[in-house]
Structure formats: C-alpha cells, structure tokens
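Of the protein chains in this complex, all but one are displayed in their positions.
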Amino acid sequence: MANKSVWSDNRFWRRSATWVTGFASVLLIWLTFDTSAQIAMGNDQDLKDGVVKRVPGPTVINYKISYEMSSKRGHEVPVIGGNDGEGNSLFQEKEKFFGRDDWSEEEAGKLLHLGKLASQAKNCMDCHTLLGNGAYYAPDLTKAWLDPAWGPDGAMQALTGKETKEEAMAEFLQHPDQFATHARMMPDLGITKEEAIGLVAFLKHMSSIDTNGFPRNFGRMQGAVNGK
Amino acid sequence: MANNHLTSESKQLATWYFTFAAILFGAQLLFGLVAAIQYVMPGFLYGILDFSIARILHINALVVWMVFAMFGAVYWLLPDETGIETIGIKIGKLLFWIFAAAIVVVVLVYLFIQVGPADETTIWFITEGREYIEAPRWADWGIVVVALGFVANLFLTGIKGRQTGIVTVLMADMIAFAGLYLAGMFFTDNISIDQYWWWWVIHLWVEATWEVYVGAIAAYGLITMIGAHRKVVEMWLWIEVAMLFGSGILGLGHHYFWIGTPEYWWEIGALFSALEPLPLVAMFIHVLYDWGKTQGAEMANEHTDEDNVKSVINNKPAFTWFVLNAFGNFLGAGIWGFFHTLPQVNLYTHGTQFTSAHGHLAFFGAYATILIGMMYIAVQGTNGIKVMKHTKASIWAVSMITGGVVGMTVALTIAGYVQVLVSRAQMGATWAAYFDGQSGLWFTQAMDWRLVMGVVTFTGFIFLAKDLLTTGKNPVHER
Partner (left out) sequence: MIDPSVIRPEIAVNDFLPIFVSSALVLVFGGVYVGIYTAVKVKLLKPWAMVVAYSFWALTAYCLYLMGSLIHVGDFTAKALVVAAIGLFLLPFAVYYMQHQVHEENEH
C-alpha cells in the first residue's frame, strides 16, 4: 500500500480545478470591464475635441478616413480627418458623405443603426468577413470603405456610373447582380436605397475602428492608401 | 431504434436525441456539399439557395446536431451514473419535441424566407445574421427554455442520486454552457462590442465548456467500455477541467487581436493559446495510458499465447470513435489551431481558409467523433449487446468519414496558404487582392479536392447511418 499522496487525491484536484476556473473567470471579467470601456463608441464631441477612440462615434462619416502607418504603434491605424505625419489623426479634414459633411449625431446614429441591422438581416457575415470574422466566400469588409477599387481611379465608380465612392457602393448594394466583377456574384438581397445608404455608413464607420493593424498593408498594391 | 432492452426512460429519450442528431448531421453534410459545389461552380443554385444560406444551414445544423447529441449523451449516462431514473423525464420528453419542432421551423424560414428588411422583426423572426448563432430571437428564447429544462433534469437527478465526479463536472459545465448562450442574444450598433460578446458564446462553448464536456464523456466511455478504474478516471477528469478552463477561458484572447479591442489581448491570447494544446496532449496520453494498463493487466492474467488474449474493449466501433476523438482533438484543435494562433502569424491568416481548415478538423475531431461513439454505445445498450464488434459498414463509415474530413482539411489548408501568400502578404487584402488569390490555380484545385473529399465524407455518413440502424440486429455481436 503506497502512501496517500496529495497528488492522487481527488479532493485536491477538484479544489484546484475550481480555483483555476474561478481565477481565470475573474480575470476575464476584470479584463472585460477594461476592454468594454476602451471599445465603447465615442461621440461627436470626442471627434470635435480630437479625442482618439478605438471605436469613434457615428459622425465620423463626416470626416476623411485613411489607413496609415503609425510610427508609435508600429502598424497601420485609421487616421481620421488628416494625418500629422506620424500617423496621428488631426480630426480636421472633412469629407462629404452623400453630399453632406454635417450629419448630426442623431442622423448619423440612425444611419449606422440601420446599416448594422441590415448587415445582420441580409446575412452579410455568411459570405463576407467583418473584422475578419465570418465566411470566406467573398472579400473582407473591414476596410472596404478604403478599397482603391471604389476610389476615383478604381473600376467601380465607372461600372456603376456614379460620381462618388458612397454612391457607387450604394448602387452596387442595391443591384449587385448587375455589376458583377467575377463569376462568383453577390446575389440580389432586396436591399432598398435607405438600407444601402445605412450599409455604406456602417462600412465607413467600420473602417474607422482601430483594429491593431489588421489587415496588414491594405491596398498596398495600388499604393493608393498608405503609399508605402 | 427498438427499445426492448431499455428499461430506463432517460435512455429512451437519449435515443430520440441521438436519432434527431444523426438526421441533422446528414443535413449538415448535404448543405456543406452545396456550399462546396458553389466554390467550384458559382452559378449552382444562384438566386435560389445562395452560398450564405447553404452555409448558415451547414454550420447551424452542425451546432444543433452536436447540442442534440450532447443532451442525448447526458440522458444516456445519467441513470448509470446516478443509479436512479432521471427526475422530470416527462418534461424532458416534452422539451425534446418543442426543441425539434422549433429547429424545423427555423430551418424552413432559413430556406424559404432567407433574408428580411433591416429592422427588428427580421432579427426576431428570420435571422440574427451572426455566424453560428443566426437563429432568430424567438428561437433563442426557446433554446434558453429547453436548455433550462435540460439543466433542471440534470441537477435534480444529480442531487438526488449518486453524485459521481462525472455528474458533478457535467452539472457545473452544462450550467455554464447554457448561461453563456445569453451573451449572444442582444443587438448593438457597435460591431466591436457585438463581436466581443459573440466570441463569449462561440469560444467559451467550443474551446472551454464543450471540451470539458468531452472530458466527462470520455471518462464515462473509458469506464463503460474498457472497465477503467473510476477513481483514476475521475481524478484525471478534474485535472483536465483545471487545464482546459485554465488555458481555454483566457485563450479567448486569441479572438480579440483585430476586432477593435486593445493590444494587450495579443499577449494574453498568445500565452494562453500556446498552453491550449497541452490538455489535448494530456487527454491523448490518458486514453493511451488507461487502455495500455487495462489491456496489459488482461494480458498478464491470461498467460496464454498472443492470439487468445481477450480484448478488454466491449464496444469496438464506439472505442474506435473515442480513440479518434483523442487523436482528432489533438490534431484538429491542437495542431491546426496552434499554427495560426500567434498574433504575428494570425495577422495574415485571420479570415482565410486556414480558419475553415481548422474548423472542419477541430469540430470533427473534438466533437463529432465522440458523439458518434456515444451513438454506438446507445445502440449497444438498446439491443442488449455484451460485446459489440465492427461490421463492414462501421469500418467503411469510420474510414470514409475520417479520410474525407482529413482530405478536406488538407485541401482547405492549401487553399488558405495560397490566400495568405497572394491575397494577404503580397497584395494587402483588398477586393482585387481577394479575387486574385481565389482564382489562383492552387486555390481552385484545392477547392476541387475539397469537394471530392466532401463527397467521400457524405458517402461515409451513409454507411454510418446504415450501420447505426442495422448493426443492433447483426448476429456477429456477443449477447
């Protein structure tokens, strides 16, 4: 008969399992509080005051957004309203969104709300990835707003016959089957004009989220975004 | 399934759960095939059953058949573990029908309504549009009610009957499992917060609570199939719980690299991800150890020539699936998880076919295998079989399903590699970069092979279904 050892005692291991699980859970909950505060959506005042938020307020659609190398962070970050040269946002340069750059907090919030609802009601995530999560049957939409294909030199404005990026995107979303670029076509999901505008606002807002440099080198091939 | 050898109502209910699970498993494979065909021929069912819908059905059927089989396995083992009939079994049976009916309605809505206008009614009645948990809100509440009923059955029985270590672990685990679902039931405009909580459901299910569940089921299986020593197995179960929750809960961090959450998740995710394979390796040793010990003891007792040594395994097909589980969990969740989990690499692999390769092998290796094993244990019990042997069909089923899934995984890994190299590292993840990667020769050929392997898997499933339905009456088994 061997000696009773603590290492072969069921009660010891049951207690260890309980403590380890409890400790990990408490740590996770604590981190969740910290993270929740850091990813809470900002507001219009933050943008006016130049306060950097990981997830800016909806009125970020009034500003020019780009995705550039931050010398401090060591990777690309969303730059809102102009770059100070080091990859920090200046929150000054505006950009018209469907002809206006003075969307109020309430209007912009409504657009974003509609767009987020549409992104779920149309099952976007079951073909595309958003922030890299979803299905892999269609391109990632994290920084779709900044994709050179929709810019002045890209193919999509000419294809849809529209003058601006946001109008081209909204037109595409309403009739994706008419503007197919590949054999793998997006189907017509019955997206209305209002929903399309909401979705474009949602995409523009998503491109302003600080994703720690994901995706890397976005649009580098065309040299149109960060020019590196 | 004939119930003539089942005296326990709990076990009878378990066979209902297993039957419905097997049907959904078939549906999962069928819709997976549709999606796989669409990668090869994009025009296939375009506008009728688009990729998004086929994929929703593919992954939702996956989650739901596993949940059904998990519930079934618990109802199966409860009378054995606690020594009493499950309490509230009548309500359990009623909830089964409610659950099954709700699933059928949800599937019909997915198939025929598909999408809705951008308002709350769509979220409530058609789809929530969040990968894996697309089920509309009404069904969410239905699931909560059914899960609570199940947990109540388990708790009341566990408290009144003999409370073994296995039952205790299951009680704690299942309440966490049910509770975590609540984290995925709200709407927010902030997609970072949306995905933060969405991962609580997905990750804390499949990389924590489901893994612990598998540990408990494996413990039960080792005791019933090879007569492993309960105290050893249960002590081991507690160690596994400590290792799995210790690494898995904070392993959640590896999903928080790029969704808007702070950079400290890189370190947390990297550290706990590196530890996550350890319990899987340990589970693998444990099965080998227990089998080696009991088989070794048997060999020593017999003192006869090698050919006459009696196997200690009383259910060959189930044991095969359990061993595949230990191995597949390590391979799919361990190896295929580890090689793209560190943030430096994940920056390029996140959201590519690598993830889907990992998903296929991990869900199969870690969960499908052991749940199929439990189905075989149920067939054995239902038919009063003492020693259950392999049949031709069971061998074909094991080899074709395993071969098919491994084949799909390898094909998807190759596709993912092309995507990482072309679409991500060289071209920077734009729309054009994406399609350049998708049209590469290696990528398209990999997708062809994935389809072929998918067909192999489905054929294996037909053998499995045939075997589960007929093997009980087969005279090869010892009764």
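A and B label the chains in the order they appear, each numbered from 1.
FYI, a contact is a pair of C-beta atoms (placed from the backbone, for glycine too) under 8 Å apart; a residue touches a chain by one contact, two chains touch by 3 or more.
If you're wondering where the values come from, they're calculated on a predicted model, not measured in any experiment.
Of the candidate positions B:229, B:386 or B:479, contact with the unshown chain belongs to B:229.
When you scan B:116, B:334, B:437 or B:454 for touch with the missing chain, the hit is B:334.
Only one residue in the set B:278, B:323 or B:462 touches the chain that does not appear here, and it is B:278.
Set against the missing chain, the residues B:97, B:141, B:186 or B:289 yield one that touches it, B:289. Residue B:270 is the one among B:270, B:324 or B:429 that touches the chain missing from this view. For chain B, the residues in touch with the chain missing from this view are 229, 231-232, 235-236, 239, 263, 267, 270-271, 274-275, 277-278, 281-282, 284-286, 288-289, 292-293, 296, 330, 334-336, 338-340, 342, 344-345, 348, 417, 420-421, 425-426. If you put the missing chain back, the residues of chain A touching it would be 1-2, 4-5, 7-8, 69, 71-75, 213, 216-217.
Convention: only the chains that are shown with their structure count from here on.
Centre-to-centre, using mean CA coordinates, chain A is 30 Å away from chain B. Contact residues of chain A toward chain B in the complex are 8-10, 13-14, 16-17, 20-21, 24-25, 27-28, 31-32, 34-36, 38-41, 54-55, 58, 109, 112-127, 129-140, 142-144, 147-149, 177, 181-185, 187-190, 192, 195, 198, 202, 206, 209-222. In the complex of the two chains, the chain B residues touching chain A come out as 35, 38-39, 42-43, 46-47, 50-53, 55-56, 114-120, 122-123, 126-131, 134, 165, 168, 187-196, 198, 231, 234-235, 238-239, 241-242, 245-246, 249-250, 252, 255-263, 265-266, 268, 347-348, 350-353, 355-356, 419, 424, 426-435, 438-439.
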